[in-house]
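A quick write-up on the structure given underneath.
A protein chain is absent from this complex, but the other protein chains hold their places.
Per-chain residue numbering starts at 1, and chain names A, B and C are given in the order in which the chains are listed.
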Amino acid sequence: MQSLQLVSRENHPEDTIVTVRGVAIGGDGFVAMAGPCAVESRDQLFESAEAVHKAGARVLRGDAFKPRTSPYSFQGLKEEGLQILAEAREEFDMPFIAEVLDPRDVELVASYADILRIGTRNMSNYSLLQEVGKTGKAVQLKRGFTATVEEWLAAAEYIATEGNPNILLVERGIRTFETSTRNTLDIAAVPVVRQASHLPVIVDPSHSGGRRELVAPLSRAAAAIGANGILVDVHPHPEDAKVDGAQALLPDEFAEMMGDIGRILEALGRA
Amino acid sequence: MQSLQLVSRENHPEDTIVTVRGVAIGGDGFVAMAGPCAVESRDQLFESAEAVHKAGARVLRGDAFKPRTSPYSFQGLKEEGLQILAEAREEFDMPFIAEVLDPRDVELVASYADILRIGTRNMSNYSLLQEVGKTGKAVQLKRGFTATVEEWLAAAEYIATEGNPNILLVERGIRTFETSTRNTLDIAAVPVVRQASHLPVIVDPSHSGGRRELVAPLSRAAAAIGANGILVDVHPHPEDAKVDGAQALLPDEFAEMMGDIGRILEALGRA
Amino acid sequence: MQSLQLVSRENHPEDTIVTVRGVAIGGDGFVAMAGPCAVESRDQLFESAEAVHKAGARVLRGDAFKPRTSPYSFQGLKEEGLQILAEAREEFDMPFIAEVLDPRDVELVASYADILRIGTRNMSNYSLLQEVGKTGKAVQLKRGFTATVEEWLAAAEYIATEGNPNILLVERGIRTFETSTRNTLDIAAVPVVRQASHLPVIVDPSHSGGRRELVAPLSRAAAAIGANGILVDVHPHPEDAKVDGAQALLPDEFAEMMGDIGRILEALGRA
Partner (left out) sequence: MQSLQLVSRENHPEDTIVTVRGVAIGGDGFVAMAGPCAVESRDQLFESAEAVHKAGARVLRGDAFKPRTSPYSFQGLKEEGLQILAEAREEFDMPFIAEVLDPRDVELVASYADILRIGTRNMSNYSLLQEVGKTGKAVQLKRGFTATVEEWLAAAEYIATEGNPNILLVERGIRTFETSTRNTLDIAAVPVVRQASHLPVIVDPSHSGGRRELVAPLSRAAAAIGANGILVDVHPHPEDAKVDGAQALLPDEFAEMMGDIGRILEALGRA
């Protein structure tokens, strides 16, 4: 793949390990990152965080800024949400990820979050990529839902050229003609990217499948194919979720799934 | 289509006409917007502008900020490019369009350009949509290359909710499995959008086809199907173009095409 | 494009003209082919045929064998349908097209029909392609709804290698993520194919758009871009149609559209 220099495995054969508050992501490891899609209240977040922490998640997810197709949908709690996430971080000793949507908000979000996320709609928002690159903080870069792998890696190159090598790539499904899932998880992208790049690759089974019952099977596939982790929506009361409740696992389902994943990793010598 | 209010034809049956420096876009009219993909120098822009003006284009295109897949590609002349465009506007009495990529640049670009363009990669960059909405200036909103028509109109709604009704929608091709063209021009989107919305719809035959020899046929189709205009790359020396030379028409080809389009519009009573 | 020999324009620069019962298809000409999607009864077919004949269609369409996604849907009148079509041919002096689905039915269908159609689902049914190739009869080859242009031309090559050069290519839309139309009409395929091959190219606005109100706009685009004809569903009582009523034009709408198309062709010197 042309135009890739810093993120290319050819130029950097060893796996990059991104370490965030003691949690190492990359190489042979596998890290579960979980929590509600959006922070809605302190109670909702803490209930989720406690459950996913207990079941083995090492990183907390929960967004305070939500990009929504319609201007009339819930847009997130903003700074108040970040404050709640920061409290949960202390309570459960888990670093947290939060999405950032606007270059002007990068400083604010980076002052709270441990990992900044660039969402699928912003994969080619080059100003935003450069701005998160400048912070030096760990960045989760979601694949654009119609980006090729090559374009996705070129977007990572934008972050890396700002001097920031702490990039986590997230495969979250691409847009196809199939309608039985929200997006089509391109599971082959995991080995394709791991061959082309030294960066860790995470799978998001929630936004790809779009249905609760697909999350555990897709997560098992992610573990078996060699992903470095998963990013999972978990909600204690999905029927009341303001965003994407249909794809959120219940805490018990998450715990059961984590057991299967542990056994798969052990079977493959990655425990 | 749900979640559409301001841009929906149901709520606003009459066609919106966007008028920019005396050029009316929308309704039964058809406006050619043309020029080089990127401003590279004063000479290059003036040569293009003179040619397209002479052949009947009413609006000048030419970008000063270019979103590029690779961070190592030419990124545009920035403010210097906008100054050259502003000079050409006076010389040829044509309003000009320029792309804006970052909410922090909106004020700058809006201080020069007559029409602000949101490119395909930024269709779902909601901060940017809101920022251009606030300027009140005419906005060209390109369809995301994997957006549905419904998502495209919802993005227009983000601009409209800021109080800005001066929106031009640009169909520029979607991503499919076909490789003989750069993107697949979704020509049916023109009547679909004109039925669903009162906003003008423009076709970009250059970025969809991606090949010089397809631009004239696609432009004729756009005129015949009922588009309100076209947005065309024209370059006096495409072999030297820094961006997208393969799809730029030569000035003579543009003039010949404009003749055919005029005859089609006349045949349909839209002259 | 590799692997193309007989259908390649490089090896055969002149346009192929396919002549069927005195109707010449190809070159600068434009032929409307119209009628109901499926023959349902003698009355229904004759009413359609009379209307489309009067409005300027030169070839009658109407299928007797229907490929249906579900085994429980109406599958066509079979030989009885072919007999009705043959009667209509005499009554209105129009050659007719009929789809053939099975290599074992080719002899039967060819004993009635003037043009054999290979539907989109069978574009890569090589046994069927070879069998229709052997008849020497004119063949309409629809593009597979997920075939590339190159694969479509390679399928035509299968017919041509049997010694049959009488091939009409039909662009009928491809499958994409867009849901506001049944398929996405790849209008650029018309000039792409006409450049790569000497064979005539027809556009099917009915199966691509899938909605009545899109048929006239798409047909105008087809005429303007340089197609050699259109293939249109027309039904006198679409609300009662057994197949695809939502996309069938009423006879009056068809006549009005034919007027516009005539004016576009005249404007382009193709009258």
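Here, contacts are C-beta pairs under 8 Å (C-beta built on N, C-alpha and C of every residue); 3 or more make two chains touch, one makes a residue touch a chain.
Here the structure is a predicted model, which means the values were calculated and not measured.
*Asks:* In the whole complex, not just what's shown, which of A:160, A:218, A:234 or A:249 touches the removed chain?
*Replies:* Of the listed residues, the one touching the omitted chain is A:218.
*Asks:* Tell me which of A:82, A:109, A:174 or A:258 is the one touching the absent chain.
*Replies:* The single option touching the absent chain is A:174.
*Asks:* Decide which residue listed in C:50, C:102 or C:253 touches the omitted chain of the complex.
*Replies:* Hidden-chain contact among the options goes to C:102.
*Asks:* I'm checking contacts with the chain that's been left out. Which of C:99, C:114, C:157 or C:186 qualifies?
*Replies:* Touching the chain that is not displayed is residue C:157.
*Asks:* To test your reading of the contact rule: which positions on chain C touch the chain that is missing from view?
*Replies:* 2-3, 5, 67-73, 101-104, 121-122, 124-127, 144-146, 151, 154, 157-158, 161, 175
*Asks:* List every residue of chain B that touches the chain not included in the displayed model.
*Replies:* So the residues of chain B touching the unseen chain are 175-177.
*Asks:* For chain A, which residues touch the unseen chain?
*Replies:* Within chain A, the residues that touch the unshown chain are 146, 148-150, 174, 176-181, 184-192, 195, 208-209, 213-214, 217-218, 220-226, 260, 263-264, 266-268.
In this text, only the chains that are shown with their structure count from here on.
*Asks:* Quick one: which residues in chain B touch 2 or more of the other chains?
*Replies:* As it turns out, chain B has residues touching two or more other chains at 146.
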